[in-house]
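A single protein chain has been removed from this complex, and every other one stays in its place.
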Amino acid sequence: MDDPERQAPGGAETSDASRAAAVLARYPRREPGELVNILHDLQAELRYLPESVLQEAAAHLGLSPSQVYGVVTFYHGFHTEPRGAHTCTVCMGTACHVHGAHRLLEQVERDVGLKAGETTADLVLTVEEVGCVGACALGPLVILDGEYHGHMTGDRLSRLVKRMTAAEGEE
Amino acid sequence: MTEGRLSDAAALARRREALVAARDPERTVIAVCAGTGCRAQGALQVVEALRAELGAQGAAGRVEVRATGCLGFCQAGPLLCLQPGGTVLRSVAVDDVPKVVASTLAGEVAVHLLYTDAESGEICRTAADIPFYRAQQRLLLGASALLDPTSLDDYLALGGYAALVRAFELGPEAVLEEVGRSGLRGRGGAGFPTGRKWEAVRRAQGELKYVVCNADEGDPGAFMDDALLEGNPHSVLEGMLIGAYAMGAREGHVYVRQEYPVAVARITLAIRQAREAGLLGADILGSGFAFELRVSRGGGAFVCGEASAMMASLEGRRGVPRRRLIHLSERGLWGRPTDLNNVETWANVPQIVLRGADWYRAIGTAGSTGTKIFSLVGKVTNTGLVEVPMGTTLREIVFGAGGGVPGGKRFKAVQTGGPSGGCLPAAKLDLPVDFDTLVAEGSMMGSGGMIVMDEDTCMVDVAAYFLRFLAAESCGTCTSCREGLDVLHGLLTDITEARGTRETLALIEQLADTVAATSLCALGTSGVNPVLSTLRHFKDEYLAHVDEKRCPAGVCKALIAFSILEGRCTGCRACALSCPADAISGERRAVHAIDPGLCIKCGNCRDVCRFDAVLVS
Partner (left out) sequence: MDVTLVIDGLPVTAGEGASLLEVARSAGCAVPGLCHHEALSAIASCRLCLVEVRRPGHDRAQLTTSCDYPVSEGLVVTTDSEEIRRHRRMNLQLLRRRAPRAPALLQLAEQLGAGEALFEPLSGAPLPDCILCELCVRTCAMLGYNALSVLGRGDHKHVGAPFGQTVARACVGCGSCVEVCPTGCIAMEETATTRTVWGRTHELVPCGGCGAPLMTSAQLAATAARGGLSRERYDLCETCRRAALSEGLASGARG
């Protein structure tokens, strides 16, 4: 009959599954209200949220996978695709905008050939924008691999991104 | 280190006494601002370097280096504040550390690192001398310099949790009365009287009630709540404890946006410390009152700053708001009576309880009591956090504490209230900032974001910016907001791209009217404020765009052209090398030229030119 197919567990999936299980074990009360926190923890562990892991989370909390996936896609903090080894986040807050943040975003989009939210095909770099990170006095601000860089210019950003991703290429 | 459970108020008092006795008030402390802004400027490296240098000088035991939360003066970061004495050192780099340590150990001042007032030229030694700080009344932020935000002991030594003890002495009804009488109104933007909200929750039917701290702070350009949570998390915790006690709530949530990882860490640690000390859990300080608090992270959605959307998120659902025919105070989280207050609101509570409603009422105005923290950013000299009594004028904030507009540029507008607020022109600078005055002008005080704009800011572009933001953040449930804001963004983009007409302006007003009148929540109903306020106060600029296809501020790409001034160009080739479109040609040492057909107006050439030879017209 039309039983929902379950994918046969492969090597990568098993390791994902066991890491996910370890995270879910930290939420023994299985409260649906914990879903967003759980998604954060799963993503911190696996760097993105593959389908198999979301199915596990749904089962753990007694929610339908549709519901869980709807929550995942609602919030911009969650990613269902693998992300780049490096991240370039351009702050698009009002103060940063007034200092020309959109030009920075355009610069890096041009340099790398991506639109904000996308990752290079070789999974080296993800470019994204964010609403505001609270460093408003330093606009325009860019976060490169977790490091905050204030008063950024297009030129400097090009160089820094190139340097950040070149390191990966050399490995 | 605070160890063990404090069983009652007397034990707390004894612990506090012991801590104070063990602290030498004359001991030298170098407080280093390690708020998000200063960390981005290398503050943590400065902290490390200071500790290493002190160690090398054998002085590690004599001088304490304390990494604090945000001290507010982001423009001058990394900022150091030396105790005793209060000397303030600005823009301290790792290279400056040996001199700082040497002068501190010698009892001298590193004069070259003192702040100089740009206008008067005077050298300022302490915060009281610095115009930025002098203009403020830092009831909430002032404590940040005096404590390590990861230390419960520091908070106790400064008098922390004495307000909670006082609350237990007063009893819940008296606490409600005091908070009500203080006139405290919600600092998240809506300005609802806090006492009245608490009262409603206390009176509501139901055994289980909740309190929530709204730390979503989604307004771009606002970071007051981040600073409070990073700098003094226990003050927020204590406020929530007092409120929960007064309302009869047993459980609470702190909802922090995920873009604030440090704030999440600080409040999580504070909660753990409080629990270990018996300040959370069962029978707190022997009062019989039990309260548990949890931290939840946002998922990345501005709409979750709206109370009912936040509760949906806390219930593990999509952050969709609901209409409130029944107040959240009666049916909120999980259908139970819930009080939701902003971080800054909670932070005000301990002082109100300890120092009394009359003391609080004396600050600010009759309708808006107390102080308000503003995030003063954008085209302003002194960017940072400014805490002033309610009723302070826009001019006093922007030109007083803020030091006016830098670079010799002309002030154009100040934007307040985030995406729900509006832009006010120079003519309105003498308006007092409080909950009610700005509303009549088409803006609002909001949560405290205050973005200064100058002659180089295009107000049509600003309106388009806010609508782009709002359209992406709309939860998408109701047609008016989901479609309306997107269409408005499209219409504004038309104007910035030379396709706008007078009809476009008429359609914007018509559509904005329906979005404001029929949207489900405030994201939609107030989302039209940026465009309506700019249309109201900056009509000329809109008319220039649609009638003359001209952008007076030189921002809208379709309406400007880049060219090189012959008289200034030295032929250094910097612009040609920076041009991503290969649109600039010229021989070395000869005047360069930009090909308008290739120019993509990215502005890189203007950034790199050291001779101010690039003209935008």
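Chains here go by letter, A and B, matching the order in which they are written, and residues are numbered from 1 within each.
Here, a contact is a pair of C-beta atoms (placed from the backbone, for glycine too) under 8 Å apart; a residue touches a chain by one contact, two chains touch by 3 or more.
Please read these numbers as outputs of a predicted model, since none were measured by experiment.
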Displayed chains contacted by the hidden chain, counting the whole assembly: A, B
Touch with the omitted chain, as defined above, among B:Val179, B:Met240, B:Met311 or B:Cys475: B:Cys475
Residues belonging to subunit A that touch the chain removed from view: 1-2, 4-5, 51, 54, 64-70, 73-74, 80
On subunit B, residues whose C-beta touches the chain left out of the figure: 301, 303, 318, 323, 325, 471-480, 482-484, 486-487, 507, 510-511, 514, 517-520
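Assume only the chains that are shown with their structure count from here on.
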Residue ranges of subunit A touching subunit B (in the complex, touch as defined): 31-37, 39-40, 61, 63, 67, 70-71, 74-78, 92-100, 102-103, 106-107, 110-111, 130-139, 141, 148-150, 153-155
Complex contact set, residues of subunit B against subunit A: 36-37, 39-41, 74-75, 77, 217-223, 226-227, 258-260, 296-302, 313-319, 334, 375, 377-379, 383-384, 415, 418, 449, 451, 453, 457, 462, 465-466, 469, 473, 475, 578, 580, 602-604, 607-608
